[in-house]
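Please find one structure pasted underneath; my questions will follow.
Omission of a single protein chain aside, the complex is shown with its protein chains in their original locations.
First chain written, first letter: the chains are A, B and C, and each begins at residue 1.
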Amino acid sequence: MVSKSEEEQLNRLESQVENGGGGAWEYLCLIRKLKIRRSDNVLKYGLTILNDPKKRSSIGNDEWTLYEQVAIAALDCHSYDVAKDCIKVLRKKFPESKRIARLEAMLLEAKGLWEEADKAYSSLLEDNPLDQATHKRRVAMAKAEGDILKAVEWLNKYLEIFMADHEAWRELAEIYVSLQMYKQAAFCYEELILSQPTVPLYHLSYADVLYTLGGLENLQTAKKYYASTIDLTGGKNTRALYGTCLCASAIAQLTKGGRNREDKENQDLHSLAVTALEKDYKKRAPSKLPLLTSTLRSLKLSS
Amino acid sequence: MTGLGFVVGVLGVLFLSHAAYSTIQYKNLLKITEDEFSGPPMNVVLELVLGFMFCMHAALSVPGKFQSIHPDSEENRVVSLPANMEFMIFNHRGRAIISEMDMKLKL
Amino acid sequence: MAGGDAFEKKFNEVSNDIPIFNAENIQNNMKIIYYSRTFLSIVGGVIAGILGFTGFAGFVLYFLVMAVTSVGLIAKAKFSVQSYFDSWNRVILDGFLGGLMSFVLFWTFAYDIVHIF
């Protein structure tokens, strides 16, 4: 999870590195730790370290990790030559490694040679059927080919064994959302909430999915999860604030007139959300304030 | 910060060892003069107090900072999820952009 | 502000009901406390040994050192223990006796080196 302080640290390091202030290695380490996709930067600054023998030796044994990181970044930027060279260096150092065999397969995959890549992944899995990363690559490749259904199938099979892998659950949830299979996506998000109950963004996505599904019960649940997102982010998540408003309006439409008791209790929540939104807009984007008011008026929430 | 704290801690430990050493010397002296040991001399006590304070500082600063445990606090607030790197796909629009970076790994 | 008070109370009740903490950070903080306490119990043992404390006095010194450590840790937490730990006991009591073995060993060691020969 990328927290606020980590994001700030990353931005600070990034601007420092961009202005030639050094700290490239720390920057790359942080990217690796936070699992952020900044392939262009990784490629650029990783190469400056790797091409300088003095810098390269100063990081010691982590050199090889860096080669791997740069190789993947190069694949992402489609600089195949760099990737190939990195893999060659790694291959020389670790002739037997499975991890590098996977990198080689990824190179094939990036070039679009699906069949060769698939063969390589399959042979890797034959050797070690518990190789999680390779399983995941195969799913990703199916997705890249455009064969989403196959990706879903692979992923489901994978999750049958590795059912505590939240990254895979997240991928599956996102695929289901893209396929508009919201019920299944909701299940995946529940699983994510179970494994990391304090991450507000899962609550938020779950609420989004429930809101999209519609129906009174789902809307009420969605509103609750928007509320928990608000609480877990200290009210700083704009999307959750909007979500609360939308849910409140939708519920009001569905239950016209006959308000039940529970609603009355939490009546304040959306009016507070509206106030918070207005305050936030006033502070950060005053020119867009009329837009907000008109939107809220159309939801019949603004007084 | 941590580096300084560490140095202070080492200094504190050195103070303590020196205090031990001077006490041994002092006791040897007492043996010669055949006096009873009633307590360490003033400079040793002073050294001990100083060493303890240094160690205290080191013990509190070296192990790191406390981190807030509330998920909604300003520093812990999750702002974005990590990119799901293991599922990353390369078949994206970046393919259409001709890479202008003519970078090479020098072998 | 009677209403405000009642509201505050209700809020506290609610927030006590569902403890949601960042478990990782609690672990991290506990580890920091453990390190501080262990180091200071060793240092305390050495000091007790050099001063030539025997018997009860040494244990008193141990508890004194631990108490001072607790105060130091609270100061380190900027006196807002609630935002770094789920309960006060974590800072004040946890690990209070954990360092005793280290303390006794180093107390004996320093005492022997300095005093018995």
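What we mean here is this: contacts are C-beta pairs under 8 Å (C-beta built on N, C-alpha and C of every residue); 3 or more make two chains touch, one makes a residue touch a chain.
In the analysis below, contacts and distances are computed from a predicted model.
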- Out of "DNA replication complex GINS protein SLD5", "Exoribonuclease phosphorolytic domain-containing protein", "ER membrane protein complex subunit 3" or "Large ribosomal subunit protein bL19m", flag the one the UniProt entry gives for the chain missing from this complex. "ER membrane protein complex subunit 3"
- Message: So there's a chain missing from this view; which of the remaining chains does it actually touch?
- Response: A, C
- In the whole complex, of A:Tyr211, A:Tyr225 or A:Tyr242, the residue touching the missing chain would be A:Tyr225
- Query: Just one of A:Leu34, A:Leu155 or A:Ile193 touches the chain that is missing; which is it?
  - Reply: A:Ile193
- Against the chain that's been left off, what residues of subunit C make contact? List them. 7, 10-11, 14-15, 17-18, 31, 34-35, 38-39, 41-42, 48-49, 53-56, 58-59, 98-99, 101-102, 104-105, 107-109, 111-113, 116-117
- Where subunit A meets the chain that is not shown, the residues are 128-130, 161-165, 187, 190, 193-195, 197, 221, 223-225, 227-228, 230-231, 234-235, 266, 268-269, 272-273, 275-276, 279
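The rule is simple: only the chains that are shown with their structure count from here on.
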- Task: Have a look at which chains touch which and call the overall pattern line, ring, star, complete or other.
- Result: complete
- Item | Chain pair showing more contacts of the two, A-B and A-C | A-B
- Message: Can you work out the whole-Å distance between the CA centroids of subunit B and subunit C?
- Response: 18
- Item | Euclidean distance of C-alpha centroids - subunit A vs subunit B, Å | 34
- At which residue positions does subunit B touch at least two other chains? 71, 73, 76
- Find every residue in subunit C that makes contact with two or more other chains and list them. 20-22
- Message: Applying the document's contact rule, which stretches of subunit C touch subunit A when the two form their complex?
- Response: 20-22
- Once bound in the complex, which stretches of subunit A touch subunit B? 1-5, 7, 34-37, 40, 43-44, 47, 50-51, 70, 72, 75-79, 81-82, 85-86, 88-89, 106, 109-110, 112, 133, 136-137, 139-141, 143-145, 167-168, 170-171, 174, 198-201, 231-234, 236
- Item | Contact set on subunit B toward subunit C in their complex | 9, 12-13, 16, 19-20, 23-24, 27, 37, 39-40, 44-45, 48, 51-52, 55-56, 58-60, 62-71, 73, 76
